[in-house]
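A single protein chain has been omitted from the complex, and every remaining protein chain is retained in its original position.
The chains carry the letters A and B, assigned in the order they are written, with residues numbered from 1 in each.
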Amino acid sequence: MKRRPLRVVLLTAVGWLVALVFLAPYLQMFLTSLKPERELNKSPGAYLPDHWQWNNYVDVWKHAPIWTNMRVSLVVAGVATVVTLVCAMPAAYYSARNRFRGRGAFLLLILVTQMFAPTSLVVGIFREMVALNLTDTLLALILVNAAFNLPFCVWILHGYFSSIPKELEEAAFLDGAGRVGALFRVTLPISVPGVVTAVVYTFISAWNEFIVALTVTSSPNRQPLTVAIPSFITQYQEHWQYLFATSLIAIVPVVILFVFIERYLIGGLTAGSVK
Amino acid sequence: MQHVAVKRGAGHPPAPRPSLLGRIGRALVPLLWLGPSIVLIAVVVLWPVIEMVRTSLLKFTSSGTSLGFHGTGDFTDLFAESDLVPVLLRTLVWVVGIVIVTMVLSLALGQLLNARFPGRRAVRWAIIVPWAASVLMTALIWRWMLDNYSGLINRVLLDLHVIDKPVNWLAHPHQAMVWMMAVAVFVSLPFTSFVILAGLQTIPADVYEAARVDGAGPLRTYFGITLPLLRPAVLIASIINVINVFNSFPIIWAMTGGGPAHATDTTTTYMYKLAFNDQHIGESGAMAVVNFLLVLVMVLVYLRAARWREEVR
C-alpha cells in the first residue's frame, strides 16, 4: 500500500507528458494559424503571434470552399465506410463460420489486396474512372476508398466473428430465432466493437486519402479537405496560417467522434488477432 | 449480381442427377456472401493493377503517349538507374526502423494507457489526435516546425543553447530521414498503441492474480505472461504497419519531396517521381510492380516468421 501513491504520481506525470508530446504539434498549428501572414517568415521564429489574428478563422472561408470540402470529405468517408461494411460483413461472417472450397483463396486475395496502395495505381485508377465515366465525381472516391479498405475490414471482422463461440448462435437458433435472427440478435450485438473498429479504420483512411482525390477530381466543389488544404501553399504563395486554420477546423470534429467511440474501439482492435 | 444469374442458369437444365446440382448449388452459396466483396475488389482494385502491369510493359514518350509494347525494356531501364539500389536500401531501413520503434513504443504506451491514474481518459484522447488529423496535415506542421529560418524547433534549441546557429534539418538527407521516420512513428503510434491496449484488456485479471500468488515479479510477469498473450495483437499491428509504412507517401512528399535529388526517396515516392518528374512513365510502372513484389515478400517473410498459418488455420 505504501508504494501505491508514488506509482500513481509517476504514472500521472508520464501520462500527462506523453499527452503533451502528442498535442504539441497541434498547439503549434493553432498558434501559427493565428499569425498574420507577414509574421510567418520572421527568423528566428516567434513562439507567439505579435498580433493575434483571430480574423484568420473568418477570412479562411473566403479563400477556399471549406464547407464544401468538408462535406465532400464527410460524405466520401461516411459512404465509403457504409459500402465497405455492407460488403465486408457477410464475407467475413461466412468465411469465419464455414469451411468451403475457395476459402483459402479468398482470404489470400484479401491479404494481397491489402498490400496495394492507391499511390502506385493512380494512373490506372484514373483510366478506370474515365472508362466508367466517373471522373470528377464523389462516387469514384467512394468506390476507391471502399475497395481499398475492404481487405482490412474483412480481416478484422473475420477475426472477430471467429472468436464468438458458435454455441451462442446455436442456442438462439434452437430457441427458434432462425439463422438470420440468431445472427442479428446474438452475433452482431457481440461484434459491435469489431464493427466499430472497421468503421473507424475505414473512415480515417478515407478521410486521409490524398493522391486519388487529387488525381480524380478537378472541380473545387468535389475536392475533399486533403486536396484543398495543401492548395494553400502554391508555387508562388504560402498561406500557412490558412492551411493550419483549415486543418484544425477539420481535425476537431474527428477528435470529438473518437472521444465518443473510444470505448468500443478498444474492444474491437483485438479482433484481427485470430485465435 | 453475377453470381445470382449463374445460379439461376444452373437451375434451368433438367437435372439428371440432383446430387450434382445440389453440389453446384452448394458451391455457389459462398458467392452470395462473398460476392459483393469480390466484385468490389475485382473492379476497383484489380483493374488498376492490370493497368499498372500493362504500363510496365509499354513504351511511352515523355508526353505520355504510348508507343506500343516494350517487353522488359522498362525493367531493364529501371535496374540501370544508379539511384535504385540506394532507394531500395533506404526503404528497407525506413520500414524496419519505423515498425520496430513503433512497436516498442506502443507496447509501453499500451501499458501506460491500461494503468489507472487520474486523467487517463484525457491522455487517451490526446494520443488519438495524430490519428484523427490526416497524415498530410501532421507532416506539414512538422515541416513547418523544422523550418530552417522560422521553425519552432530551431528556436527552442537555440534558446536552450543546444545549437548555436539554426540547423536546416530537412536539407541534410540523414537528418531529414531521421525526422521523417520520427514523424512516421508519431502518426503510427495511435493506431498501434490502441491495438496493444485492446489486446491488454482481453487478458483476464485472474491470470495476473495467479502469477502474483506464484510470486512472479513484475518483469517476469510481463515477459512470461503479458507479452505472449499479446502476440496476436502485436502480429496484426505489425503487419498493418509494415504495409502502411511501406506504402507511405504523404510524409516524405510533404517534408522533403524525396530530395535533394533522390537522397530521401523511398520506393513509393521514387516511383511517383519517375513518372511525373523524370518523365519515365514505363519505368515508373515497372517500379510499381517491383514495389508490390517487395511488400508481398516482406509480408510473407514476416508471416512465415510469425507462423501466421497456425493462427488462422
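Note that in this section contacts are C-beta pairs under 8 Å (C-beta built on N, C-alpha and C of every residue); 3 or more make two chains touch, one makes a residue touch a chain.
Heads up, the rule we're going with is that contacts and distances are computed from a predicted model.
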Per UniProt record, name of the chain withheld from view ["2Fe-2S ferredoxin", "Succinate dehydrogenase", "Glycine--tRNA ligase beta subunit" or "Extracellular solute-binding protein"]: "Extracellular solute-binding protein"
Of A:34, A:79 or A:96, the one touching the omitted chain in the full complex: A:79
Missing-chain contacts mapped onto subunit A: 37-38, 41-43, 63, 71-72, 74-76, 78-79, 82, 122-123, 126-127, 130, 133, 135-139, 142, 214-215, 218-220, 222, 231, 233-238
Touching residues (missing chain, whole complex) on subunit B: 60-66, 148-149, 166, 168, 170-172, 256-257, 259-263, 272-273, 275-279, 281
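Just so we're on the same page, only the chains that are shown with their structure count from here on.
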Centre-to-centre distance between subunit B and subunit A (centres being mean Cα positions), rounded to whole Å: 14
In the complex with subunit A, residue positions of subunit B that touch it: 27, 29-30, 32-34, 36-38, 40-41, 43-45, 47-52, 55, 109, 112, 115-138, 140-142, 144-145, 147, 149-152, 154-155, 158, 166, 186, 189-190, 194-195, 197-199, 201-202, 231-233, 235-236, 240, 243, 246-247, 249-250, 254, 268, 271-272, 275, 281, 288, 291-292, 295-296, 299, 311-312
Subunit A - residues contacting subunit B, complex: 8, 11-12, 14-16, 18-20, 22-23, 25-26, 28-29, 32, 40-47, 83, 86-88, 90-91, 93-95, 98, 100-103, 106-107, 109-117, 119-121, 123-125, 127-128, 143-144, 146-148, 150-152, 154, 156, 159, 204, 207-208, 210-211, 225-226, 229-230, 240, 243-244, 247, 250-251, 254-255, 257-259, 262, 265-270, 272-275
